[in-house]
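Every protein chain but one is kept in place in this view of the complex.
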Amino acid sequence: MTKTISILALGAVLTATGAAAQDKLTISVYSFAQDAYKQALYDPFEEICGCELVIETGNSVERMAKIEANAANPVIDMAVISSHDALSLAQKGVLQPLDTSRLKSFDKLYPAAQDPIGDSMAVGYTFYASSIVYREDLVSIESWNDLLGEKLAGNVSLPNITGTQGPLTLMMLNKAEGGTPDDFSNTIAEIGKHADDIVTFYSRSSELAQLMNQEEVIAAPVGRFAWSRFKSSPLPFAWADPKEGQAGGMNVMIMTANNGNEDLAYKLMDYWLSTEVQTRIAEALIDSPANMEVKVSDEIAENLTYGAELINSLNILDPAVIIANRDAWVEQWNNEVIR
Amino acid sequence: MFLSRAEGFALALPAALFTFLVFLVPVGILLSAAFQSETGAWSLQAYLDFFSQPLNQSVFFRTLKLGVLVAGTSAVIGYAAAFCIVNLPATSRGRIFGLVVLPLMISPVARTYAWIVILGRTGIVNDVIVGLGLSELPIRLLFTETAVFIGLLQLFLPLMIISLVSAMENIPRDVVPAARVLGASWFQVFFRVILPLTKEGLVIGGTLVFTGALTAYITPAILGGSKVLMLETLLYQKVNVSNDFASASVIAMILIVMCFSANLVLKRIATARR
Partner (left out) sequence: MSRITVWLILGATLTFLIGPFLIVILAGASAGESLSFPPQGLSLKWYAKVFTVESFRASFALSMFLAVFGTLAALLIGVPAAYALNRYKLPGAETIRTIVAAPIIVPGIIVGLALLRYFVVPLDVTITLALFVTHTALVLPYAVRVVSSSLNNLRADMEEAAVILGCTRFQAFSKVVFPNIRGGILAAFILGFVTSFNEVPASLFLSGPGVRTLPIDMLSYMEITFDPSVAALSALMAFMSIAIVFAAERLLGFSRYV
C-alpha cells in the first residue's frame, strides 16, 4: 500500500515539475527589497504575461558563479547583476547580445546605460551612489578615511572584496589616502592592519541593514539602493557626503545564451525599463531610475540617485579594471585581511 | 537455516546498490578529483597549492582547534552532567534525559539562530556584562571564534551526554561508594574508576562531537561570518563564489580524512591501557 502511494506521489511530483515548464520565466535578482519588488514589478508582470516568475535571489557574485556553472544548460533566463560581473560573464561567452529594438524604452535610457559593457551584452536599469551610512547620534563622517579611524574601531563593517561594493570602497579609501588610481595594494594592506577593528565583512546589503539595526555596527559603506532599509529604522541613520565624494555604479540586465525563453525575458526587460515601472520602483525608494523620462518629487529624489548632475558626479570604477585585477585583490585580501 | 543465499542477496542488494550508485560513486569521483591535475594525471599538486595559501592554513588549524576544544569541553561538562543524571532517582532521570535529547529534535538553524539574539551587542549576555559593571561598553561577541565555539558546543553537547550516560549505566551501582568508603578522593574515583569504565562511551561521544563540529555548516556561517571561516564555510565559498572545484575537492578530502583519523586515534587511546 505505502509502496504504491509513494510511487504515485513521486511520479506526480516529477511530472508536475516537468509540465509547469512552459510558461515560466526564471530570473535571478539581488536579495534586497523583495517585498517591494513583488508589488512594483513581479505581480503586475505576471498578470500581464499570464506566466509564472520564478525568482532566485542572492548577491551578484554568487549568482554569477551559478550562471557560469550552469552555462551548458541554463537554469536562469534573465538576470540583473553588477556591470563588472556582467562583463566577466560576457567574456566567458555565457551571455547573448541583446536585440535592443525589442526594448521600447531603450531610447529613453541615459546614454551611459545603453551599452555599458560593449557589444550590447547588457543594458543598465539603475544607477546608484555608494557612500557611508552611519549613526549620526554617535559619530560624524567627513572622509572615507574615517572608516579605519580610531572613532569607529570595533564598530565598523566593510563590504567583502568579492561583492560589488568591495572594490568601490577600496577605490575611495585609495583616493582618500592619495594613492595611485587603480592600484589598491597599499589600501588592502592598510585594511589588513585594522582587521581586528572591523566587526565583519558583509556580503549582502540586507545583512548589513540587519547588523546596523541590531546596533552591532554603527558605520559602513553601502549602495544607495539599500537606503530605504535604514531610513525606515527607528535608529538615527545618516548618509555621509565625504569630502572625496561618493562612489557609484550601475546594475545591468543580461540574458543567458541559449536559454530558449527569450520572448518572455524581453517582455520582462521591456516592462522593467518602462517609464511606468521605473517610476513605481523609484517611488518605493528601491532602485533609482535609468530611464530619463521618470519624474519624481523632490522628496523622493532626495532618497535616490536621481538626475544627470548627481550621476555624473560619482566616482566610477571601470568594470574592465575590476575584472583585470580582481583575482590579485582577492588573493592579497585573503592573505592580509582575513588570514 | 533453510533459507537460500540468492533470496538473501535479492533482499539486501537493492539497498546496497542504491547507496553505492547514487551515493558512493559521486562522492568517490569528487574525492578522486582532488588527486588529479588539470591534465588528468595523478598528482598531489592540488594539496600543495591549497596548503601554500596562508588563509587556507589558518582555516585548517582553526577548524582543528575548534573541533578539539568543543570535544574536550563537552567531555568535561558531559561527565559532570552524566554522573548527575545516572545518580538521579528513576523517574526524574527519564525526564531529565528527555530534556537533554530534546534539542536534537530541533532544527540546527533554529538553535544557531538563537545565539544571534543572545550574543549580540544588545543581547542578554552583554546586558549582564554591562549591568554588572564588568565592562563599560558592550563587548563584541558575534563573528568571533568564541561565538562559533559556543554555538557548536550547544549543538553537540547532547551527543556526548547521551554516550556517557549509557556508558555509566553499565557501571555496577556500588563501585563508586565502595571506592569512597575505601578512602579514594573524588579525583581518584574519577581517574581510577569512572574513566576506565566509560572509555568506550567517551570515544563514541568524542567522535560524534568532533566530527559534528568539523562538519557543521550553519553555525560558522551564521555566527562566524566571513572573518571566522572554517573548512565547511570555506568549501561553500570556493564553490559558490569562485567556482573553484579543485579546492573544494581538496577540502572535502581533508574533512573526510580528519573525521576518520579522529575516530581511529580515539579508538587507539581507548584500547591503549587495557
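Letters A and B mark the chains in the order given here, with residues in each chain numbered from 1 onward.
Keep in mind that, in the parts below, a contact is a pair of C-beta atoms (placed from the backbone, for glycine too) under 8 Å apart; a residue touches a chain by one contact, two chains touch by 3 or more.
A quick note: this is a predicted structure, and the numbers were derived from the prediction, not measured.
Enquirer: So which of B:99, B:137, B:175 or B:264 would be touching the chain we can't see?
Expert: B:99
Enquirer: Among A:204, A:224 or A:326, which residue is in touch with the absent chain?
Expert: Of all options in A:204, A:224 or A:326, contact with the hidden chain holds for A:204.
Enquirer: Touching the absent chain: which residues on chain A qualify?
Expert: With respect to the unshown chain, the touching residues of chain A are 2-3, 5-6, 9-10, 13-14, 17-18, 26-28, 31-32, 34, 54-58, 73, 75-76, 204, 206-207, 210, 213-214.
Enquirer: What residues on chain B make contact with the chain left out of this view?
Expert: Within chain B, the residues that touch the unshown chain are 1-3, 5, 7-9, 11-16, 18-20, 22-27, 29-30, 77, 80-81, 83-85, 87-88, 96, 99-100, 102-103, 105-111, 113-118, 122-124, 154, 157-158, 161, 211, 214-218, 221-222, 232, 235-236, 239, 245, 248, 252, 255-256, 259-260.
The rule is simple: only the chains that are shown with their structure count from here on.
Enquirer: So the centre of each chain is just the mean of its C-alpha atoms; given that, what is the distance between chain A and chain B in Å?
Expert: 37
Enquirer: Would you tell me which residues of chain B are touching chain A in their complex?
Expert: Residues in contact with chain A: 53-55, 58, 116, 120-122, 140, 142-143, 225-227, 229, 239-243.
Enquirer: Which chain A residues qualify as touching chain B in the complex?
Expert: 61-62, 65-66, 68-69, 154, 160, 162, 195, 198-203, 214-216, 330, 334-335, 338-339
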